[in-house]
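The complex appears here minus one protein chain, its other protein chains still in place.
Labels run A and B following the written order; every chain starts at residue 1.
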Amino acid sequence: MARAGTNLRTSYLESNEVLRRPYQKVLVGLILVAAVLLPGGSSDYFLHLINLCLLACIGALGLMMLTGFCGQISLGHAAFLAIGAFTTVILTVHLKLPFIVVVPAAAVTGAMIGFLVGLPSLRFRGVYLAISTLAMHYAIIFVATTYQAKFSASASAGITIPDPTIGPLKISGAPTWYYFLLVLLTFITIGCVNLVRTRPGRAWMAIRDRDIAAEALGINLTRYKLLAFMLSATLASVSGSLMAYYSNVVTVEAYTLDLAVIYVAMIIVGGMGSILGGLMGAFFITLLPYGIEHLFEFLPRAWRFGSTVFGVQVGAVGVCIILFLLLEPKGLAEIWRRTETYFDRWPFRYRPLDTTRR
Amino acid sequence: MEFVATVVILTCTYALLAAGIVILYKAGRVVNFAHGEIAIVGGYVFYSSGMMFSGGEMSPWLAVLGAIVFSVIMGAFIYATMMRRVVGEPFYVAILVTVGIAIVLKSAIIVIWRAQHLTIDVGIAPAIRLAGGATLSYMDVASVALTIAFFIALYLFFTFTRLGVQFRGTAENPLLASQRGVNVNLVLSLAWIIAVLAATLSGVLYGGRAFLSTESVTIGLAGLTAALVGGLDSLRGAVIGAFVVALAQYLTVRLIDPVLSEALPFLILLVVMSIRPWGLFGTVEELDRV
Partner (left out) sequence: MQKKFVFRGLAAATIAACLAGFSPAQAQDAYKIGYITDLSGPLASSYTPTWEGFELYIKALNDRGGIGGKKVDVVLDDDGLKADRAVAAAKKQTERDNVLGIFGLSLSSTQGPVYAEMRKIGVPVITTFSGILDALPPAQPFSYSTGVVFEVAGDAIGELIQNIKKGGKVVGMTIDSVGGRAALAHNKKLVLAAGGQWDEVIFPVATSDFTPFAQAANEKKPDIVVGHYGSGQNLGVIPALRRSGYTGPYVVASYGVTEDTIRAAAQRAGSGDNIFYVSRYSSAFDKNPSVAEVAAAQKKYGTSKPFSSMHVTGWALGKFAEEALKKCGWPCTRDKLDKIVQTLKVDMGGLTGGPIEMVAGDGYGPTYWRLYAWNAKSNEMEPKSGWVKREAKGYK
């Protein structure tokens, strides 16, 4: 029976399969079909929100690789996003380079900065590393502010970026962006999934679980830690660059420490060490403020304005971080897995071995 | 003269914050990222409780009472509901919980106090005239005195009281301490209460000289820098670290470029961490335990 087969593996290759259960293939197929059809039945506003989610997903996957898999905590993710955005500004405004060159260039710049920011990780662990990324955040943002204030042409408005074109195709408007981002995110996700089940991913997880033991196993700590930082910064930089094109405006004020914390919230809520979790967390945290805003629309008018809504929106992220860390440390991904297992085992309530919590 | 006064007052604000961060680190190996938020919320509570019954006139005694009640409840609450549960979890859990607390407190400022810019008007009348026309207020003088009093009280507490000794024991080895009959929960919640109290005091001083707003929570980062520069597990280091940060900040504003002063604590941090990561007075092996 299919059911019995889900946990019974008869070869090592089988344990490498990404979609282990038959219905998972169907489900992924259905989600993809639904994703392709989505713009047909939804408003531009809704698509705009989904686009924001997709952009956040790219950045969140980057952070997930670094923190969720390699165990290196980083509060510098907003700075990585800013690197992408400002590389885009410099290349499009001063050098007038096309989209197809700018985004890869942003990725490369991101990788280089990631390498630099990753260097302290060779010396520090844990809290000290988190603080050194914080220092890097301020250094990078300082440079970006100086650039924007002194060298940008348009005075007080932030820097305008034109809509991107790939050959004859102009990427503009929510549906076009949606398809573009969807395809890109699909490729990035597949890449990440494959990365974590091959050598680098396993090395990262070994480092995360116990770096000294990993080193004893012959894993080159320097190399894999830096690789994680570079990959993380690359993805964030690509996300930042696309965000710049998407919103047509870059301004350094958007890249605050709060933004970095929001990305951390995404991977916590999604579930550390899970690609699916990264995606779920990005969607959840991005939509959360808008959801709260809509909830407030049911309340009397006096409650809706003034600072209450915004305060609650801000606070909700914090509450999510605390609640998930304390009560559901493996995040939404774990909730999803339990739900899956429950239906998989139905009508029995046996607890399969691999879902036992620590 | 003016220069000395400004640096000394800034040092006091940062030293109180850094002391709280050090106490928490010693007690539970937790680096508190919410310290700036706690300080500012403490300042807001001080203001609101002082204003509560007096209709426009600040009542200092009520304000102090309010601040103390806030510290006890806040400290005990954070420890009992959150930090007690993260013992034994991966290191990042504790840090990120404090980041979560920071966000919630920030939203409290927005929801409860409408993100209002507040200044605490206790004794702001000019008290001392310095050469060159500058003035110091009673608040400024009191803030220095209070900070010194706080550190002396802290020293006496850790050296001479039974609880203080138990605290040091717990910091050294919590397991052994609890086996020898120390009430670890009591000691750790006390650490949180003291830290919140110090932060509140610092927030009040800051609100007296500058103003309280959602932006001013960044003093927490200056406090954190001060603690790291001095060494995360050294109270003496906290004061020296605070002095280094305050002095460097002031000199940058006056001599180099005012705009740099925001990034400056972190530049100091990068330098200190690459040369002497355990700080000026920290213990070397501490770093490996992180």
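Methods note: contacts are C-beta pairs under 8 Å (C-beta built on N, C-alpha and C of every residue); 3 or more make two chains touch, one makes a residue touch a chain.
Predicted, not measured: the structure shown is a model, and the values here were computed from it.
J.: Please give every residue of chain B in contact with the chain that is not shown.
T.: 2-3, 6, 10, 110, 114-117, 119, 121, 124-126, 132-137, 206, 209-216, 218-219, 249-250, 253-254, 258-259, 261-263
J.: Just checking the interface: what residues of chain A touch the absent partner chain?
T.: Interface residues of chain A facing the absent chain: 43-46, 48-49, 52, 145, 148-149, 152, 154-158, 160, 172-173, 247-249, 251, 253-254, 284, 287-295, 297, 305-307, 309-311, 313, 323, 327-328, 332, 335.
Heads up, the rule we're going with is that only the chains that are shown with their structure count from here on.
J.: Roughly how far is chain A from chain B, centre to centre by C-alpha average, rounded to an integer in Å?
T.: Centres of chain A and chain B (C-alpha means) sit 33 Å apart.
J.: Help me check something: in the complex, which residues belonging to chain A touch chain B?
T.: Contact set of chain A toward chain B: 67, 71, 73, 120, 123-128, 130-132, 134-139, 141-142, 146, 258, 261, 264, 268, 306-308, 310-322, 325-326, 329.
J.: Can you tell me which positions in chain B touch chain A when the two form their complex?
T.: The touching residues are 31, 82, 85-86, 89-93, 95-97, 99-104, 106-111, 114-115, 221, 224, 228, 259-260, 262-263, 266-267, 269-270, 273-274, 277, 287, 290.
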